[in-house]
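Of the protein chains in this complex, all but one are displayed in their positions.
Chain IDs A, B, C, D and E follow the sequence of writing; residue 1 opens each chain.
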Amino acid sequence: MSENITRADGRAVNQLREITIERGWSEQAEGSALISFGKTKVLCTASFTSGVPRWMTGKGKGWVTAEYAMIPRSTNSRMDREAVKGKIGGRTHEISRLIGRSLRAVVNTKALGENTIVIDCDVLQADGGTRTAAITGAYVALAEAIQWGKDNNLIPKSAEPLIDSVAAVSVGIIDGTPMLDLAYVEDVRAETDMNVVVTGRGLFVEVQGTAEGAPFDRNELTALLDLAVAGAEDLTNFQRQALA
Amino acid sequence: MSENITRADGRAVNQLREITIERGWSEQAEGSALISFGKTKVLCTASFTSGVPRWMTGKGKGWVTAEYAMIPRSTNSRMDREAVKGKIGGRTHEISRLIGRSLRAVVNTKALGENTIVIDCDVLQADGGTRTAAITGAYVALAEAIQWGKDNNLIPKSAEPLIDSVAAVSVGIIDGTPMLDLAYVEDVRAETDMNVVVTGRGLFVEVQGTAEGAPFDRNELTALLDLAVAGAEDLTNFQRQALA
Amino acid sequence: MSENITRADGRAVNQLREITIERGWSEQAEGSALISFGKTKVLCTASFTSGVPRWMTGKGKGWVTAEYAMIPRSTNSRMDREAVKGKIGGRTHEISRLIGRSLRAVVNTKALGENTIVIDCDVLQADGGTRTAAITGAYVALAEAIQWGKDNNLIPKSAEPLIDSVAAVSVGIIDGTPMLDLAYVEDVRAETDMNVVVTGRGLFVEVQGTAEGAPFDRNELTALLDLAVAGAEDLTNFQRQALA
Amino acid sequence: MSENITRADGRAVNQLREITIERGWSEQAEGSALISFGKTKVLCTASFTSGVPRWMTGKGKGWVTAEYAMIPRSTNSRMDREAVKGKIGGRTHEISRLIGRSLRAVVNTKALGENTIVIDCDVLQADGGTRTAAITGAYVALAEAIQWGKDNNLIPKSAEPLIDSVAAVSVGIIDGTPMLDLAYVEDVRAETDMNVVVTGRGLFVEVQGTAEGAPFDRNELTALLDLAVAGAEDLTNFQRQALA
Amino acid sequence: MSENITRADGRAVNQLREITIERGWSEQAEGSALISFGKTKVLCTASFTSGVPRWMTGKGKGWVTAEYAMIPRSTNSRMDREAVKGKIGGRTHEISRLIGRSLRAVVNTKALGENTIVIDCDVLQADGGTRTAAITGAYVALAEAIQWGKDNNLIPKSAEPLIDSVAAVSVGIIDGTPMLDLAYVEDVRAETDMNVVVTGRGLFVEVQGTAEGAPFDRNELTALLDLAVAGAEDLTNFQRQALA
Partner (left out) sequence: MSENITRADGRAVNQLREITIERGWSEQAEGSALISFGKTKVLCTASFTSGVPRWMTGKGKGWVTAEYAMIPRSTNSRMDREAVKGKIGGRTHEISRLIGRSLRAVVNTKALGENTIVIDCDVLQADGGTRTAAITGAYVALAEAIQWGKDNNLIPKSAEPLIDSVAAVSVGIIDGTPMLDLAYVEDVRAETDMNVVVTGRGLFVEVQGTAEGAPFDRNELTALLDLAVAGAEDLTNFQRQALA
């Protein structure tokens, strides 16, 4: 891996795009964040409601779940609206489930109590890495909603529903070089594409590596994980600033 | 009608909420506008493609259509996502069709040529008047996309696909008083609710009045129309500034 | 507006088509009417059931709703069946909602008690004006069902759930001339098309005017409303005779 | 089997209900019939179009198919509309397929040429035997549409697309007695229920017998078939009169 | 009918294909059977649960129902998966309902008690006669599940929920000759195709005869029923052996 290689947008191979997190964007939701990874923009809202779905009632535990969607012209050419097609595609399902699992990995549902938080991640503009931006922004919205729950006495002030923070970043191998936080033009050329979800303490929640072109070997896997862990650390700092 | 009555947010009965139009919000779409009517925020994108749907081919005419949707937590309490429910509700259908008709009323489809423009209006935050904000913003996105078509030689420079501009505003009767541009708290209390779509020249494209509570008489109808025509004139000015 | 203009079917511009209302057509429903506006024929049935949907329980109020549909060969060329397509189109949704709102505008739901009346309007033959015929016939079926409710002691004899009657008629501008109750051949040529729902007392419930071709001005709007109010008065008389 | 048993409506066990066939009911369809078997009323329309579905093109053969549906309040208590539920139930599918097969059994598709006839059978009022009334009425609509095809030179005058007529009737065993043409109150009590589709020449197209209660033996089967064949003969005569 | 005619696979006209029934194939289900009629293979599982659907609660009766499906490449050319198409086809519905009715005809639901048994018949390989194989195998799975219910004290040891056994076989007329248990190559050539469901005591549960080509006469019907009754007797013996 050569860190001297210059990328289309001038970044170093181990450099994130410009990250901005606008916390509290929504005046309606209990928590929200408009997050940008370069041109990728995702609006994350957290909806807090007392009570849990029927199948969870009476266990003294809360529930956190997520839904992901793209507005039709978030992408370079317009996609059909899933509501119009009448069904949700496989990719959407996959990402919604990934976001939900990633958040639940840092939530103590007992401490949350019988409350439900639904995170909606709507991609307003897409330029690669929408799922990692969504997870990173979703955490901020979640944290804000949990604070709202405490402020409104729906969660005890002393409870600690968040046991860690969580962020996500993509890494990939392009022309043999491992790179961090792929933009769309990079993503389509990547031989291997990996999304890594890491907690604030540096533990793994999800490692999803896929050989889009040629399969990868153990050394490449190691290099990608190194990049991801470092990138996630940076994202954790952006989250802390946003929540400060 | 007493224009001295003060409304919840301090406006006069014939006063619009704060209107902002951020043209070119999207870096992906050929035309776009993020429009606000107070807290109501709608992202309008226009997608320009050469060619028309198969049923229109060979007529030498273009096609303009629209889709409207709300993100789940645009509203005060979260709504289920229509894509998840697997079908589009009646209200969504109704508004999508209204926006499409409103735009087509000011388009000369012959001058547009065999090109298609799809306008997507995604409500990011809802506080009443989402359909009127959507129409007003959609026009700006449409105009921008038509300019893009000319700049890219898909529409002849000399063609005039836009024969007028179009804007929309809601009016209603609350406690017997006709008022302009209802916010959500006003909308739910209105006895009568009317959405009026007016061209830049002051002609009517749509008049949709509904007695939510008590039916209304001819005088009330007249007063509502007067308010709407004046409000639409103001909106037309905002559109002109955004497109300047 | 010249009332001397003769229309395709020989009517004067302010003349309804032949109206017939066959009350009690169905031997199954609590209320029913087969209504004709010329060749347009709509079968309206009212289904009375004790109780209300769960979200309304315990409020001491009743519920009136409506569904509209067309049989596939009601029209000149066969349409696909919505059940086969697996979803209801926007136009169907729109009209179902319009019928429901129109009826609720003349119902005192407190006086109805916790009872539900569902009106089904199935278009058996379509020649323009199906939604206005549906509303006009639906009122007759509704009134019959309410009487059934009283006869069967589900509504107190002294209760007055109907606070007014309601009828609807279409008006439009064809070649510059405002006309009443458009047949299909007129409807497709109309520059402006308006459906007006009026109570027996002459108050407006819905005013839905749409510029199909050129936008319309205030004078045209006035002329259309005058025609509609007079036409609705005639329809109210037909309803009275049917219910006598 | 005792033919002296009197039924709820006074009929003999081998007697049809009152049969009426109003041919040409629809002013829109190429063929139509409003058929009644007692209170059961089915509107059958035939839609004739040139050409066949893509998978049949170029074989020189025509296509006949059918769709069956019930309006929501055709029955004693209102059913949900299949279009609203978003899917067609098993019973509806089954009957649509049965009607289509029954009609195709008497059609020479070569003689029909590359034309398509779609029969819609919409049940307006249901009191048992809706599928048999539908088949019997559908044949009349089909014959009328084929005549229309000849009159409009879409089928050669010399062609004979109909090789026979077809009618259908239900039979069943109630309290041990085989009976013809069951009304709803009989149908629900029947131990065995059989629908038999017979051509004008007395040949079987479909025999669908079902033990709703106790299984039936060979003698009962023989008695039911005898009743059905005689009843179908009567229906064939009603069809002839309607088409005369 | 000549019994000397030799069929494609060398069978006599009144001879079944090779029948095998592997009881208890599934280690998960309360009852199961993998049944083969020649190359046709159907996996039948019976799922036993305490309780009944809400609409049956409190009547002291059990419920037996069935679902039929084919895996996509059970057939000679791959079919689209119904789950992917998002709806169940008419044929699938029809067969599922047929299996359910056939089983219920031999079940005393009072003796079953408030328990539900769902039979799933998944066709793994199809070579004609899948519905008859499914019914025949489903009975074995059902009997096994009922025994499981007794062994697990969910049904009283003394109860007799099964009042008879049930099996099914297809018969058809090919080139004028009635034949038993049609393989796919025979099925597609059959002029008439009949599925007959018969109890162990020789009574009819279902008789479903369809003229695929020419309508059939009474003598042909008689010959087909004779073949079916004899074939069903053989199947009953195979069931007994499997359950021994």
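Just so it is clear, contacts are C-beta pairs under 8 Å (C-beta built on N, C-alpha and C of every residue); 3 or more make two chains touch, one makes a residue touch a chain.
None of the values given here were measured: they were computed from a predicted structure.
Asks: So there's a chain missing from this view; which of the remaining chains does it actually touch?
Replies: Result: the unshown chain touches A, E.
Asks: Would you mind spotting which of E:Val13, E:Ala29, E:Val64 or E:Val106 touches the chain that isn't drawn?
Replies: Once the missing chain is taken into account, the touching residue is E:Ala29.
Asks: Which one, E:Thr75, E:Asn108, E:Gln147 or E:Thr177, makes contact with the chain that was left out?
Replies: E:Thr75
Asks: Considering the complete complex, identify which of D:Gly86, D:Gly100, D:Pro178 or D:Gly231 is in touch with the unshown chain.
Replies: Here the residue in touch with the unshown chain is D:Gly86.
Asks: Residues on chain A that touch the omitted chain in the whole complex?
Replies: Answer for chain A: residues 87-91, 93-94, 96-97, 101, 105, 164, 194, 199, 201-211, 214-218, 221, 225 touch the chain left out.
Asks: In the whole complex, what residues of chain E lie against the chain that is missing from view?
Replies: Interface residues of chain E facing the absent chain: 26-29, 32, 39, 43, 45, 47, 49, 67, 69, 71-78, 81-88, 92, 118, 120, 122, 124-126.
Here is the rule we use: only the chains that are shown with their structure count from here on.
Asks: Same or different: at the chain D/chain E interface, is the fraction of residue numbers used by both copies above or below half?
Replies: Both copies, chain D as well as chain E, present the same residues to each other, with over half of the numbers appearing on both sides.
Asks: Once you find the CA centre of chain A and the CA centre of chain D, what distance in Å lies between them?
Replies: Averaging C-alpha atoms per chain gives centres 59 Å apart.
Asks: For chain A, which residues are shared contacts with two or more other chains?
Replies: In chain A, residues 86-87 touch at least two other chains, as defined above.
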